[in-house]
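Every protein chain but one is kept in place in this view of the complex.
Note that the chains are named A, B and C in the order they appear, and that numbering of residues resets to 1 at the start of each chain.
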Amino acid sequence: MTTTETTRSANPQAGASRRLYLLLVERRDVTLLITILLMVFAFSRMTPYFVTAVNLGTMGLAVAFNGIVVIGTTLLIISGNNDLCIGATYGLCAIVVGLLISRGFPIIPGILVGLAVAVLVGIINGQLVTRYMLPPMLATLGTQSVFRGALWLISGGHSIVGLPDSFAVLGQFKILGLQLPVWIMLVVVLTADVLLRRSTFLRQIFYIGINRRSATTAGIRVERVISVLFVIAAVMAAVAGILDGARVGAVYVMSGVGLEFQVITAAVIGGTALSGGKGTILGSLLGVIVMAMLTNVLNLLGVNMYWQSIMVGAILVGVVALDRVLTPKEVR
Amino acid sequence: MAQRLAGWSAALGRFLSRIGERLPKPLKRLGRALEPIFGAQVGALAVLDAFGAIALGMASPVFFTGANAIAMGVAMSGNVLASMGSTLVLLTGGFDLSIGSAYGLGGVIAARAMLAGVPVWPALGLGLLTGTLIGFINGLIVTKLEINPFIATMGTMTVGRGLINIMTKGYSISGLPPAFMKLVTAKILGLPPSLVIMLLAFVLTDLLLRFWRPMRQLYYIGGSPAYARLVGINVGRVRTLAFMFSGTLAALGGLLFTLRTGAASQQAGTGMEMMAIVSPFLGGVGFGGEGSALGAFLGAMLIALVVNAIQLLGVAVLWQNVVIGTFLIAAALIGMARFQRASQRIQRERRKKEGEV
Amino acid sequence: MTEILLTLENLTKRFPGVLALDHVSMDVRRGEVHAVIGENGAGKSTLMRILAGAEIPNEGRIVLDGKEAHFRNPLDAQRAGVGIVYQELSVFTNLSVAENIFANRQPTAVGSMVQRAKMRAEACKLMDLFELDYEADLVLRNLNMGDRQMVEILRAVSLNPKLLILDEPTSSLTIAESEHLFQLVERLKGRGISVMYVSHQLDEVLRLGDRITVLRDGAYVGTVDRGQATKDQLVEMMVGRAVDLYKDYGIHTEDPEVKLRVQGLRRTGAFEDVSFDLHKGEILGFAGLVGSGRTDVAQTLFGLAHITAGEVELLGKPYVPRTARDAIARGLAYVPEDRKTVGLFLDMMLCDNLIVPQLYRFTKAGMLDDRSGRELTEKYIGDVGIVCRSPRQKAMTLSGGNQQKLLLAMWLALEPQVLIVDEPTRGIDVSAKVEIHDLLRRLADAGMSIMLISSELPEVLTMSDRVAVMREGRLEGILPRKDATQQRIMAIASGVAAGGH
Partner (left out) sequence: MKRILTIVSLLLVAAILLTSCGQKATPAPTTVGTTGETGKVEEYVVIALNWQHPYWNDIKAGGKYFEEAMGGKVKVTFAGPESPDFPGQIDAVIQQIAKKPAGMLVAAFDPGIVPAINQAIDAGIPVGTFEADYPKGNKRWFFCGVNAYNAGWAMGPELIKYAGEKGKLIFSTNIGASNSDDKVRGFKDFLKDYPGWEVVAEVDDKSLVRDGADALKPVLQANPDVTVIIGVNAGSGGAAATAVKELNLVGKVHIVCQDRDDITLKFIQEGVIDSTIVTRTADNTYIGLLMLYQYNHFDVPLTKDNKANHIVWLPGNIDVGTVVVDKNNAAAFLH
């Protein structure tokens, strides 16, 4: 205890520049931002196609869907939970909406039904975790399997086509050369980020993540909050899934497979601590961007696909390591 | 239902311990050892497994045939080996996602070596070492670079998978030397090797986790890395060791699989890590240094039971996911119910004691 | 002249920017209990950590048993025969009593196979030695703080060290447990083991210590023999000025207005038939052994546990405790006993901590107003006298005493009508203690009703207007201040005598 005390009281003595740096990195995502800028610089040297309007659009779209999904996941992880059911929800809701609309159901209500399904999924996960106290990973892995199955049963294993263009617009309409999902993602992410920093409700999840018992004692309705988080996560997944369907103009029956892993990884790269209590939405978004950038640049460079996965794995670890090096002990 | 099952296992536990008390010394110890086992989540799971087996036996005449028993045993061998390793890592509060890749790479490397003319046994040894190496690298990244196990093993997983793809170029490696193909049909005591070795690995891991000091340290680290350091445990080394065990066991599984199939499949082990984490969870293994290899084994067994049921009862393919998921949740709920009651009971007893102080 | 076991010469330890130990020299004799006292930040802990090999001094030498010792890590110290019990509990809650005692030293047979039976037996032997009755296989999760600490001490002792360091050992022990500890220390001494006893508790120090060394601000102040030492003198040496601990706050006339009325409250398995009135401006002390149900009553009243039967009246209105949240809304506040696990958010900033119980009060249109939160924090930092750099500092960087004050501030900021405090001064130093006492008294005089749960009888006696004594989940009686004495309370608490009036 004495030691921590003294190391902390050491800060004032540190040099001005260092203090500025500390101030910067206090906001966890800054280091990652620096890392990304380094990457961008390096990549732009490697290929002329990297920093072009078109490719920005490409990457934007590649980020959009996971960018939306990662919000829910991040919130859950901060509160010390986790959700492996995300991918299934993503697919299920998209399929439900697709089925309804392709059978002539009006679009807006159709989407609302899809979101309602998401809410239901969220509630089920929430109940299993809060009321029946199952380990989140276990519970959501179970529900994942169940909902994936449900998806198969209702779709009969067929992709869903014959969706009206008025629905496809949601995913294909362009503003300033960027497709709608990108803008939606930006809006949602920014709002979420602001809310996570400012709103009372989301502030509570940090308390829960850091010390659940203290949170209960301090009058935070821990279980209610967590349930809500599961709902948020499910809804975010649904939104992304539906947009995905709109983008393609059809719902691929495999959509969302393996999504949860991509998203959790992104969140962790973005500085969200799996132990809970730490994390920012922007950070997670940056995590998604890192991953998207890697796939993008490796393909631009025409790296042999057999080598790509190796490089991705290695670089991911590298990025996290670099991020760690840039972050001084005081802030960790 | 939850309570009844829980009740049974509790009763069983008390019964055993009571017998234990009446027995001569060595057996007495056994009784004592069993009580806590059945007193915990594991007990409920054991009862659940038995329950499931009986139900399945009634549903399908085929179930209790030796052939099916062996088939099921062989089927779960891979997952059991992986779960043993993953249990060790989970106990220290870590993750190992690279298990699947170690599983696949073990077989591929061994096959490659054999094709390159390395004699069978050294080649197999090489495969095993690959797993150890992967574990070692995981350990280094986690303990030295202080990178979160999730990312670290995630990285090695991707890299490992990549290596497999490069070495196989999408085609499984077959046409292995006859010396090896002879082993494919080999039997130990008339049983498939994978079955026998799986059981051995399980029993060994469980015993070591209970009685071998170096492995006990895993529990201390899981309880609190900081305190573990205070009592002079070399946390970094032990964690690395756990990863190495995990990698090696996974590779062993992969080799056994190659032994079964007579070829090194480039798909072997994909998605295996998840099951290898779920089985221990089901068996009550938690991040905080809780649980036992027995639990992990029973967890794996439950999953195998469900899959076997799906095969025997011919569950429509599209229903598989639903069924598996439902059983997963049900099992977890029962385990939890039991666990909560157990801890409540103990605390009540404690309180009584203190009153008498 | 008994021979010297340990000599310290000019021990100095610098942390970046701080001089934690400043040329400290002292010695410990074989078989003596050497008490080391000092305020928080006086360097006691650093000194102990150095002796235990957890820190390496920048200057100075340690001579143990005539040989110069260089401890690179805890193991070196262990081998050299220095055992330590750290102030912060360091036990493995997921493991059994025996395994905790023999952590990393389990008796092993060939192939380092742990001999559980032997381990269990040795553990039992050790426990008998100190009249403890835990089942060796019991998992520590199921023990309360006090028991856990005893287990940790047993571990240190089991190393049978030449020198045993006890750092604030009683900080989380009850009276009864402390008694055990004291006897144990005497026994150790009897066996020729030297004990370095670090503490805030002057009575303990005066009772146990053969010699008493005082540190202040990392520097050596002086060493006195028990014979010549007086409380006030020690306090003065520690603090640098005179402080009077357990001062008499005088008798207060009872205000007829009842703020909290509890009738036949029961929670199955915890306590039953608890009835009492808490008047306006009154401090009602709750004495009793740990596990006698005091904390359970508090938590139930605060809605953290479900009530089985009984009526509660809060501020004249009937009140059924459900969740902490409505308890807070109803003007009730509860300062829990264990600040680290159920009180504070050590990994968060002071201001974050302070506003938790009233987040909703700082909410405008769903958004949290951090600025006014910070202002409030600054106000209370002043009022309660928390020593810190800024409200943006992390709680874990505060000393124990200041953490405790923060915890109090966190709940006082609610301006509650009725305040329940559970062990408010556990493990904090003299001046902090006095400040908290004064604070509580001030609040009571200002009309706040306080329910004070404490295992430290002197504290209960100085603070309370009336003392309620609990035993085995029953409220045995409520004594008015005038006829409440240590003996009487202990008698009732341990069931020797019947309750008062």
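The rule is simple: a residue touches a chain if its C-beta (ideal position, glycine included) is under 8 Å from a C-beta of that chain, and two chains touch if they have at least 3 such contacts.
Remember, it's a predicted structure, so these values are computed and weren't measured experimentally.
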(request) Specify the shown partners of the omitted chain in the complete complex. (result) A, B
(message) Just to verify: which one of B:114, B:128 or B:334 makes contact with the chain not shown?
(response) B:334
(message) So one chain is hidden, and I want to know which residue out of B:153, B:240 or B:265 touches that hidden chain in the complete assembly.
(response) B:265
(message) List every residue of chain A that touches the chain not included in the displayed model.
(response) 47, 49, 52, 54-55, 57-58, 61-62, 65, 131-132, 148-149, 152, 156-162, 172, 179, 244, 247-250, 252-255, 257-258, 292, 295-297, 299-302, 304-306, 308-309
(message) Counting contacts across the full complex, list the positions on chain B that touch the omitted chain.
(response) 1-3, 55, 59-62, 65, 67-68, 71-72, 74-75, 78, 164-165, 168-172, 174-175, 184-185, 257-258, 260-268, 270-271, 307-323, 326-327, 329-330, 333-334, 336-337, 341
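Heads up, the rule we're going with is that only the chains that are shown with their structure count from here on.
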(request) With contacts defined as at the top, give the pair, B-C or A-B, that has more of them. (result) A-B
(message) Centroid of chain B to centroid of chain C, CA atoms only: how many Å?
(response) 43
(message) Rounded to a whole Å, what is the gap between the Cα centroids of chain A and chain B?
(response) 31
(request) Report the residues of chain C in contact with chain A in the complex, numbered from low to high. (result) 15-18, 20, 41, 43, 45-46, 49, 55, 87-88, 302, 304, 323-325, 327-328, 334, 336, 341-348, 352, 356-357, 359-360, 362-363, 366-368, 389, 393-394, 396-400, 410
(request) Would you mind writing out the residues of chain B in touch with chain C in their complex? (result) 29, 32, 36, 211-214, 216-217, 219-220, 222-224, 226-233, 288-290, 343, 346-348, 350-351, 353-355, 357
(request) Could you please specify the touching residues of chain B with respect to chain A in the complex? (result) 141, 145-148, 150-152, 154-159, 161-163, 165-166, 169, 274, 277-278, 281-282, 286, 318-326, 328-329, 332-333, 336, 340
